[in-house]
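Right, one structure below, let's go through it.
Every protein chain except one is present and positioned as in the full complex.
All chains are identified by letter, namely A and B, in their written order; residue positions are counted from 1 within each chain.
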Amino acid sequence: MTTRTQDPAAEPSAHRDAFVDWLQRMGDNCLILGHRASEWCGHSPALEEDIALANQALDLIGQCQFWLGLAAEVEGKGRTADQIAYLRDAGAFRNALLVERPNVDFGQTLMRQFLFDAWHMEILRKLKSSSDPRVAEIAAKAEKEVAYHLERSADLVIRLGDGSAESRARMEKALKALFPYTGELFTDDAVDQAMAAAGIAPLPSSLKAGWDSTVSAVLEEATLAHPGEVWQHKGGKRGVHSEHLGYILAEMQFLQRAYPGAVW
Amino acid sequence: MYAQLVQSEGGKSRAEMTPREIAFQERIDRGEKIEPKEWMPEGYRKTLIRQMGQHAHSEIVGQLPEGNWITRAPTLERKAILLAKVQDEAGHGLYLYSAAETLGVSRDELMEMLHSGKMKYSSIFNYPTLTWADMGAVGWLVDGAAIMNQVPLQRTSYGPYSRAMIRICKEESFHQRQGYDIMMKMCAGTPEQKAMAQDALNRFWYPSLMMFGPSDKDSVHSAQSMAWKIKMNTNDELRQKFVDQTVPQAKYLGLTVPDENLRWNEEKGGHDFSEPDWAEFFEVIAGNGPCNAERLGARVKAWDDGAWFRDGLMAHAGKQEERRAALRLAAE
Partner (left out) sequence: MSSEWPLWEIFIRGQHGLNHRHVGSLHAPDAEMAIRNARDVYTRRNEGVSIWAVKSNDIVASSPSEKGPLFEPSNSKVYRHPTFFDIPDEVGHM
């Protein structure tokens, strides 16, 4: 990725802080979901799925490197994407709660992926016309990868929903467990307002209609009942996470924490 | 190797062979490839299924020791590289299972035989990966040893096996390099990192030598497999080649190979070195290695937990087929 270097001092600091925060939301979503997907490597129900899921994890780790790399650049404090990923504690992570939900079984993993992919596709489409060319460039590259993720996860949700009695029951359970973690993807806060005002990113609430129509269509084909309006958890994007994130980070950051400053 | 102690069937002298068997052997001697539906001695078919099955099982069980560190990789780039590598191993397992399937055994049947313990996988994957340096050692030594065996197997007599090996060798060229690259970084790093690298070499050296299987003088099945070009080199040849190749690489890293008897032998043009502990090897093969239970347990769990998923997708495919048939009927 070639990025245009901008003088960080030229950006007003409030705007810069919001921008860095927002970039971490994008990057952390990819990082944590990629981590969860990579947990399946060697343990999937079929070799073909093992390979496909690893491809997705690789895409997400790659996207995370771009977003956190840009966050580091905009921040202008000389940090790298790796330092942002490996040296923040949970409270500084900005991913949505949805992506840190545990894998549980392949059904929950696929449902989580689908609900996220549908949102991811909506936002990347809009980000392609971001006022910041660096954001637009990352989004254009990621969109192609995510289009495939969504095609795959949507299709598997349909097949398993409209599959055997057991696969249907598992997908129903997965939907019920995960749907209450989707609302957070569409709430607007001060960071989002600032990004929208600068034309960098769309307001999350503006993505809801598109997401709804994708999700409704897929659930219908999967013969799964839409959960409707249910209580929604939130907190991830402002750093209030579930207990799960701490364990993810304890694992992910272990070497960087145990051997500070070592080069790997 | 990935296929150790593969029992070979047959072993007939020329006088005992039928004319058909002689003609078959002559084709192999001429360097012709044997293809799936052609006539072949039952022993050839059975030995191949055993060897390719074991090879395939080794690839997918081999995902586990390295998969162990994907979520703990120290940088984003290392994480991606390791994940890509372990994913390749799943692919290689898939290619080999497919090649074995051309001999009239299904992948699910092969899986069942792995899970029930009827078929084995390489002893090396029953050793634990305890530090990040083990990712380096596994890539450098284990993949190094595997490549040494797989390169000649590209010329094996069975067409589908040969073609799978060609694809695998092409893809695997980066695996050993990434391992050595990790070792170089560790050895150029802090004293703690260097110590970790030495420790990894200490633990993986002898298990890597075991990968080639017991000495040829104890290996009763080698001759028939070599005549059939299912096995291309003797165990001792490959082990010697591996040691000779690896010693200078260890030296470059500034690491010590854990063998007091290791020295260059001018006369034979190779290194003298100590034999691994073969008693340990046979215990590991018999299921008593440090990680046998975990490795096989993980494979069985993945398979059992995934049954509903595989069945669910088949159920959907069946429903779709019925729907299409009903539509065709309605259109008529």
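The rule is short, and it goes like this: contacts are C-beta pairs under 8 Å (C-beta built on N, C-alpha and C of every residue); 3 or more make two chains touch, one makes a residue touch a chain.
It should be emphasised that the depicted structure is a prediction, and the values quoted were computed from it without experimental measurement.
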Selected from A:152, A:168 or A:241 as touching the chain missing from the view: A:152
Touching residue (missing chain; options B:55, B:79 or B:107): B:107
Which residue of B:133, B:146 or B:164 touches the chain not shown here: B:164
Touch residues of chain B, complete complex, unshown partner: 35, 37-39, 84, 87-88, 91, 94-95, 98, 101, 106-109, 112, 163-164, 167, 171, 310-311, 313-317, 320-321
Absent chain, residues of chain A that touch it: 46-48, 51-52, 55, 148, 151-152, 155, 159
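Methods note: only the chains that are shown with their structure count from here on.
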For the chain A and chain B complex, residues of the former touching the latter: 31, 35, 38-39, 41-51, 54-55, 57-58, 61-62, 64-65, 68, 81-82, 85-86, 105-107, 156, 158-160, 162-164, 166-168, 170, 248, 251-252, 254-256, 259, 261-264
Touching residues (chain side chain B, partner chain A) in the complex: 60, 63-64, 67, 70-80, 83-84, 86-87, 90-91, 93-94, 97, 132, 182, 185-186, 188-190, 192-193, 298, 301-303, 305-313, 315-317, 319
